[in-house]
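Structure first, commentary second.
Only one protein chain is missing; all other protein chains are in place.
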Amino acid sequence: MEIKHLPTTKDMRPEEFKDNDYLLRMAEELNREGAGVVLGLADKLINWGRSNSVWSLALGTSCCAIEFMALGAARYDMARFGFEVTRNSPRQADLLMVLGTINYRMAPVLKRLYDQMAEPKYVVAVGGCTISGGPFRKSYCVVDGIDKIVPVDVYIPGCPPRPEAFFYGMMQLQRKIKMERFLGHRDRNEVPQGMERKEEKA
Amino acid sequence: MMTTEEKIKEWCPQAETETAGETVVRVPADKLEDVCRRLHDDADEPMDYMRDLVGVDQGDGRYSVYYQLESTRTHGRVMLCSDAATGEEGPLLPSVCQVWKTAEIKEREAYDFFGIRFTGHPDMRRLFLREDWKGYPLRKDYDMDSNPLNMENEVNADVTEEFRLLPDGTLERRENVVFNPDDFVVNIGPQHPSTHGALRMRTSLEGETVKHIDPVLGYIHRGIEKLSESLTYPQTLAFTDRLDYLSAHQNRHALCMCIERAAGIEVTDRVQYIRTIMDELQRIASHLLFYSCLVMDMGALTPFFYGFREREMILDIFEETTGGRLIQNYNMIGGVQADIHPTFVQKVKEFTKHMREIIHEYHDIFTGSVIARNRLKQMGLLSREDAISLGATGGTGRASGWANDVRKHHPYGLYDKVDFKEIVYTHGDSWDRYMVRMDEILESCAIIDQLIDNIPAGDFRVKVKPILKLPEGVFTASVESSRGEFGVFLVSRGDKSPYRLHFRSTGLPLVHAMDTVCRGNKIADLIAIGGTLDFVIPDIDR
Amino acid sequence: MEQSFLDYYSLEPLTRWIHDALCGVMSEDWAVFLESLVIGVAILLAYAVLAVVLIYMERRVCGAFQCRIGPNRVGGKGGLLQVPADVLKILTKEIIRLKNSDHVLYELAPYLVILASVLSFSCLPWNKGMAVIDLEVGVFFVLAASSIGILGILLAGWSSNSKYTAIGAVRSGAMLVSYELSLGICVLTVVILSGTMSISGIVESQADGWNIFKGHIVTLIAFVVYLISGNAEANRGPFDLAEAEQELTAGYHTEYSGMHFGFFYLAEYLNLFITSGIATTLFLGGWMPLHVAGLDGFNAVMDYIPGIVWFLGKTFFVVFLLMWIRWTYPRLRIDQVLNLEWKYLMPLSLLLMLVMAVLKTCGLVF
Partner (left out) sequence: MNSFTKYVKRYWRSTKSLWVGLHTSIRVFFRKKVTEQYPENRHTTLHIPERHRATLEMVHDADNHHHCIACGLCQMACPNGTIRVVSEMKEDAEGKKKRVLVRYEYDLGSCVFCQLCVNACPHGAIRFTNEFENAVFEREKLHLVLNREGSTLAPPAEKKTNPVKA
């Protein structure tokens, strides 16, 4: 089934989002490969479920983690979006939310956490530190961008980003999830080299 | 009565006094342990609290260690300095961890950064960096590219090294065991919901009871002190907010104060008022977060939301004036970034009023509850002596009966002009640590109320030269941050960037105290005690 | 007492008619088999639907307790489709198989947990003539069946080969075994009062007044004790030590992912429902409408409301009570949990049973 419209979320128009051309590229690729109507509908349903039930594993190392807590608190209330359940066990989480600087000692831990998560899994890099090393990019032991370690789906810049910016980033992620294909298609294409996926599938 | 310096001169005639910036008494390495012991046991002014221990690479092959001491009786301060003996074995200094327990962890830090080995120290492992790290990053000749990213999983040794200096001048290496092979060791962290960041505690358990805790730090070590050495003074300010992000204002206040003092800059009264009010608002915000996190650690999820509800009000006030919620970037050298927002005064007044009215809810739902009482009372005892020896400042120390409020004993800002009570409890259990913070919320409200109506007119920033150079010397400043004494130690060589900038972490002694406090308690208490000690990991690791 | 309207709502004639009709076209064995199949599917369906409802309710209720809104962006303003979205997601999530775990037990554990809760779930008296399993010793059957769940938790914790899960499992083992005691004794108190162990019998005996009113203050206290220990049995806060998110990351099910984890998650909420359902049955009259002796007009009006509505209404009220408790208190520590049971609840429930026995023998109950 052809993807005609860009995905969006409630109360936002697609053109109010940034970086739409990335999704357009994804749509183009999907449309080229094509899939049946039934599969396409089933996909849509599954993607709807996944995008509205993103349970996060918060890898909070520094400042952004506190803003993430504020996100969960009453004033911003991420439960509204269905991100309510933060699982502390990587096995049960869908989203690795990297909040704060990753240094050389933490990097293998980050990688291991990512490997421990069950598919489908997503990574959101929050704040300058995770995107580029931020204030500490010139340091002797800070990873300048976690995209060198794990594939990142959404970057939320800020130092730290304000809670609304978190939500905006999460909505971007929802849009991206809605563009994926679960049935009749390899599900993710940016698994970097050396990161073999597990054989068993549910 | 003799001054402390005169006494040191008497005990050790070779001691020299340097007065560039702060007064520093230089003591030769072989006399150091003796002088320290005598200072600690002195009858009139016992220097029983070691504020900090800082290593410095002097650049010419000399490695010095600065010891900042304070007497808990008179609150007099003294700074010692000693050059490490250099030989084939690398820089060596006698350990003072027998005198002050806090030296245990701080000497490890100096070893990690500078490779200074402390003889007689039972645990010479790396502290912040990976155990397979090569070289010592804060040395001036450290090659920044010598340790690339290593994605191998790190293996932690179960034994530590101890070095002893034999009479013939050789080093004897001994091994101390941290964990036996048959210990049931649980890794708590670095990714754990209740370690408040990337802290890892290797904990050996006996059933549910904690036998021993070995904190493994450095999962968020960012090398701030080294980075600062290549930045100009205004640029270094950005880091202080990100150390202990819950004391962002206070930390930045300390560094600004230190630089202003060194450069001889006078800030206006208005700035002093703004800074003091901001510090106290920050303290309330931090204590509210403390409450929230503690109750969440103990499994009560609803009160968590109460704390955040009021905290958001403070963040709103912050954001209107400073433009940032958590990281404010507000204090500048010579003043503040922007004048207070027109609504600031009114909003702050509304807030303190609201806080006083609502705080009973916190107590009703949690403090009064029999479950909370049973879980906190008589748990995690820390005696006054231990608190002082471990350097556990802030609310933790005050809960153990140690009056250590920097605002009271070394006033800065406007704290000598306002009337406030230093909250001191005596039992040193988790309950007292919790109550100290809850009482301090109200005390901070009182301080704010005294100041908020009297903010004088004036400039919010004085003119500072665009390229600021500090005179040569050693400068320090300390403030009472939300969770203890935050200190700045600055060595200037007359450049536009610091030669060595060190921050006294408020959390490092607290994490170090975990082993003492938690031993014999249940694993659930370990979490609650960690919550009441109230540390912020990025501040520990820097 | 005449219960015309209650009989009107009773499903018994319908089921009897179906049974007879089926027996007419096939042998009785086949008919029973077919009926069991249909009922089994119906139970599982009800189970799933109730789980969704309960999870949704938990989210709304805890949101309200925490001064926030709760889900409102998926499926209209009320966020009604939030939980279906979660279910859909968890169904399509990878199930990770651990390398160094005890595979058989590891896979078995979630099914044991779900089996236990389905078994006790089928004992609930929904309406007159609508109890699926109605044994003479129904109460004991429920207690026995729900205990299988402990086995599942223990196995899950042990077979995952992780220290966190092991601690969680041992905790829950110690806790559940203890609380089974006061739970059982409280149930016995009611059994003494009603004079029967069959669940439908207990409900019928409350026709002239619910047990909570009949047994003076004794059953009221027993109700509270039952709620506390039932809460502990269901592994819910403030007794969620086995999961203890802040201490043991996710407790005994730390290593489970996908639908395996989903089973634990479902079972947690259904156990909550079962606990409340049993409490309703034992103390609040099950599907029995509110009857006040002497007020026949009032009783008749109450009878117009179908039994299933009564049952669900009362059960959800108890569920709300338990949620209220959960979202108020901090978690207990393991030694406090055991202290509470052995020092306070156990003696109290023993005393209650004794007093009830005395009251009953002396005929002092209503």
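Per-chain residue numbering starts at 1, and chain names A, B and C are given in the order in which the chains are listed.
One rule holds in what follows: contacts are C-beta pairs under 8 Å (C-beta built on N, C-alpha and C of every residue); 3 or more make two chains touch, one makes a residue touch a chain.
The model shown is predicted, which means the values in this text are computed figures rather than measured ones.
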Result, missing-chain neighbours among shown chains, is A, B, C
Cross-chain touch to the chain not pictured, restricted to B:Ser369, B:Ser389 or B:Asn404, is B:Ser369
The one of B:Asn156, B:Thr209 or B:Gln235 in touch with the missing chain is B:Gln235
Contacting the left-out chain: of A:Gly40, A:Pro90 or A:Gly133, that is A:Gly133
Where B:Pro190, B:Gly223, B:Gly324 or B:Gly484 are the choices, the one touching the absent chain is B:Gly324
Listed in rising order, the chain C residues that touch the chain left out are 63-69, 72, 324-325, 327-329, 344
For chain A, residues touching the missing partner are 9-12, 17-19, 22-23, 74-77, 80, 128, 131-138, 145, 147, 152-159, 161-165, 167-169, 171-172, 176
Omitted-chain footprint on chain B covers residues 231, 234-238, 302, 306, 309, 312, 316, 319-324, 327, 329, 337-338, 341, 361, 364-366, 368-371, 373, 466
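Here, only the chains that are shown with their structure count from here on.
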Averaging C-alpha coordinates per chain, one finds the centres of chain B and chain C separated by a number of Å equal to 50
Between the Cα centroids of chain A and chain C the separation in whole angstrom comes to 37
Among all residues of chain A, those touching at least two other chains are 73-75, 88
Residues in chain C with touches to at least two other chains are numbered 66-68, 245, 249
Per the touch rule above, chain A residues touching chain C in the complex are 9-10, 45-46, 48-50, 52-53, 73-75, 77, 79-82, 84-85, 87-89, 91-92, 94, 116, 118-120, 182, 198, 200-202
The answer for chain B against chain A in the complex is residues 128-130, 137, 142, 144, 147, 149-154, 190-193, 197-198, 218-224, 226-227, 230, 238-239, 242, 245-246, 289, 292, 304-305, 308-309, 311-312, 315, 325-327, 537-538
Chain B partner, complex, touching residues on chain A are 59-63, 65-67, 69-70, 73-75, 88, 90, 100-101, 103-109, 111-113, 135-136, 138-143, 148-149, 159-160, 162
